[in-house]
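This view holds just a subset of the chains, kept in their places.
By written order: A and B. Residues from 1 in each chain.
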Amino acid sequence: MRNDVLLDDDRRERIGIDEAVFSQTKSDDQLLAIARQAAASGSGRLFTRLAAGQFAAIDAQLAGAMDYDPVSRTGIIGPVMPRRNGGRVAIVTAGSSDLPVAREAARTLLYHGQAATELHDVGVAGLWRLMSRLGELSGANGLIVVAGMEGALPTVLGGLLPLPIVAVPTSVGYGVSGGGRVALESALASCAPGLTVVNIDNGYGAACAMLRILPAVTAAATARARPHG
Amino acid sequence: MRNDVLLDDDRRERIGIDEAVFSQTKSDDQLLAIARQAAASGSGRLFTRLAAGQFAAIDAQLAGAMDYDPVSRTGIIGPVMPRRNGGRVAIVTAGSSDLPVAREAARTLLYHGQAATELHDVGVAGLWRLMSRLGELSGANGLIVVAGMEGALPTVLGGLLPLPIVAVPTSVGYGVSGGGRVALESALASCAPGLTVVNIDNGYGAACAMLRILPAVTAAATARARPHG
């Protein structure tokens, strides 16, 4: 019996996204083995849901090898991918409690060479906060909209802007909204047409969805930019 | 063994609201007995969830005694209560599929002597429809907001207007929103403070809640209007 881990190492080549290490349910031994392998290979690795204690166990052995962000609980062993030219992504949150999930999306994009801007605390209970920033948002190529509780923000944005929108419901809330089910289903049931949705608290997945959309943009652009394409 | 029905006949005196007859799970025999009793007593009775076939069975025996509205599936055996002076109620819907529930609320208010205005199809996916009517709504003393699917309308209204709001989730939708759970929980989890909520499709209950709020208005007004009260 062995504890080895077999990563999907040609995923980057197949789909342009690296296999991230979902750390929450892995043992310190497993995480350290993966981190060592990444540091040795020089190919980069993203760790998500990495608790502070888990990071400490890695850092004790591989001091300085990992760039850790405690807000999003993500760790990056470099190098990250080269900067993309794929367009502009805006990450929007309804409330400040949604920040960790938004930051996980931002860090995932960063790792894959894609920049993003963040706009926080524009939940619909104070609609003026959102309306005053619409012009700014309309210039993006895609929106990642992060919201917990009743999750109305993606619906309102979806009715106002023609962009691709990936809604990320969060587990922020209590009572009926504890765990994020309401925000998830609210986004799925939206009366605004064409919203897409990822799992609760899945900032990583929303970023990956944008990575799928934006390279497609680039590819199509390239094809059409050629006179005889 | 007997099939008699014992209505709560002094409810009007205790709480100002008549016991309505929830018809959906009653037999034709039970409904006819209640209708006969109401027609004979001359005290009025409201029937909710009365299917067209159920109404026909009553009408065959008591032709003309009942005023039936097929949209809301409500029947009224008069007389209705005298007109109240309690304030203004606006009933707002997100989409035209919410009409039957809104109309049930309107008919319940009508039976109890309370007028109401209706404003339809102002769901948040086309926010301009709502914003252009805000002034009109702000003049009401209370709002009944009827919405299915993701149910974002009560939240947006709750952030814009200081009025008492009773949200009525509806079972309009499919997939995750089929049956109305998402709209219900979205209203309960709202980031807009102070929304109140009733059961799914419960237009009757929302009207009764308004009847509790508006007489309180009257009572308080009367007390304060007297110099030595």
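By our rule, contacts are C-beta pairs under 8 Å (C-beta built on N, C-alpha and C of every residue); 3 or more make two chains touch, one makes a residue touch a chain.
Treat the numbers as computed from the prediction; the structure is a model and nothing was measured.
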Copy number across the full structure, from 2 displayed chains: 8
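Quick note on the criterion: only the chains that are shown with their structure count from here on.
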Separation of chain A from chain B, taking each centre as the mean of its C-alpha atoms, in whole Å: 44
Chain B - residues contacting chain A, complex: 94-95, 123-127, 149-152, 155-156, 158-160, 173, 175-177, 181-183, 185-193
